[in-house]
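Worksheet: the structure to be examined is printed underneath.
One protein chain omitted, others in place.
And now, chain A:
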């Protein structure tokens, strides 16, 4: 328990579904992590702490929420089930949700048994667990509960859809779970075997009933200043959020806490007032909107990275790799694209992609809404155009921009779940029937204090023929655009050399004649990601 925690009777308990019942938690510090609550308060020690920063997956748990559309793809019996890292989720964000941990799985087997067999079934392992045993998927066992929960999430989703994952899909699902012992092969084996064992499914009915009751039980956090608990505000509508933001301009906005969680866990920052945007359903909107310029894809700032990238990749399949390589599934489930953009880190991977697509950022203060091209939003290192009381409401990507040839190249030490040394978002459009460059976008992360477009390199290409000579000129110009830093991820020289080479790759892949296929330019093309395949088949 935090030494600063205080109990205030005027605030209300955090209520959520855990191990078959609704639990009430009062007087908890607003930044107490779900993991610490589980291990220290609830004495459920199955979930482990490996890194305390959302990078190892030992603390993976599954969060269940009432699905807005019970029949939508990806829902499981009326619930949306998603893995998250318990170490960087704050307990108050669980309100109204269900928390599933490794301790729940054997209980499901017991529940699935006839009454008189239940005592015996207490010792029966869930198919996910049994498959891990059968395939020798655990050695030291410390990462295992996290793997089990990631596998269980995949298990429930595929059972609901009547599908089975490929090994590649399993590897992608597990990209946020580190194992130091096995080398992963047996765990991937277990991910296949679990579907060959007699099925045990989560009975979602009592969960849905409990969450529905919670939603309707009159605990109203919707009042503009209604603090769920001390310093923790959870508005339900954008209007409430906007009002609260104006009244508390210094409050910390909180979405997925995939960055903010680290400020608390590693830097012991006191966040003061927190405004949690995760309960604002309108903020999660992702839709195509018509306008005079031929329409746009609108992504609410509260949409998860997973949902936002999925929407982009549906329209631009060449973004598949950068989607799957953006952190890990648990992080993408919790984190938002709006948060990634608003955070403004020079090594965030959304901004280069969005800039290559001419995205605009939508800001709101009170009722006033304004938009600007994303490059204009960033002023300097971690400085942006947000005024006091203003917040990022959404992102808008013109549909026309998505019809260009778009590429996103992420360079990092590891394929999965790594922070970019640099990340490039490129788009190019040639004049109809010629090789003249009509439009080009060369946006880079990791090359400067902010994500930005390479103005000189773009200028060197626009109106020029799309040839090796022009590429050479653009590569030279790029050295004027960026003076990157050296750090633990890469040296300045490497960053610049690769940034230049990526323009070369763009040309090789999009030149009018003899354009090279993905198989000829990407070492990752051997990985049969479903979406890449779809893109290849569509092309």
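Just so it is clear, contacts are C-beta pairs under 8 Å (C-beta built on N, C-alpha and C of every residue); 3 or more make two chains touch, one makes a residue touch a chain; residues count from 1.
Just so we're on the same page, contacts and distances are computed from a predicted model.
**Student:** Suppose you had to identify the omitted chain by its UniProt name; would it be "Molybdopterin oxydoreductase, iron-sulfur subunit beta", "Acetolactate synthase small subunit", "Proton-conducting transporter membrane subunit" or "Xanthine dehydrogenase molybdenum-binding subunit"?
**Tutor:** The record names the chain that does not appear here as "Xanthine dehydrogenase molybdenum-binding subunit".
**Student:** Could you tell me which of A:75, A:93, A:153 or A:175 touches the chain that is not displayed?
**Tutor:** With A:75, A:93, A:153 or A:175 as choices, the missing chain is touched by A:175.
**Student:** Touching the left-out chain: which of A:63, A:125, A:359 or A:396?
**Tutor:** A:125
**Student:** Consider the whole complex, including the chain that is not shown, and state which of A:186, A:261 or A:375 touches that chain.
**Tutor:** Per the contact definition at the top, the residue touching the missing chain is A:186.
**Student:** Of A:15, A:48 or A:245, which one is in contact with the hidden chain?
**Tutor:** Checking the options A:15, A:48 or A:245, the one contacting the hidden chain is A:48.
**Student:** When the complex is taken as a whole, what residues of chain A touch the one chain not shown?
**Tutor:** 1-4, 36, 39, 43-53, 55-56, 58, 101-103, 105-106, 125, 128-130, 132-145, 148, 166-168, 170-172, 174-175, 177-190, 192-193, 266-268, 409, 411-419, 421, 487-491, 494, 497-498, 501-502, 504-505, 508, 516, 520-524, 526-528
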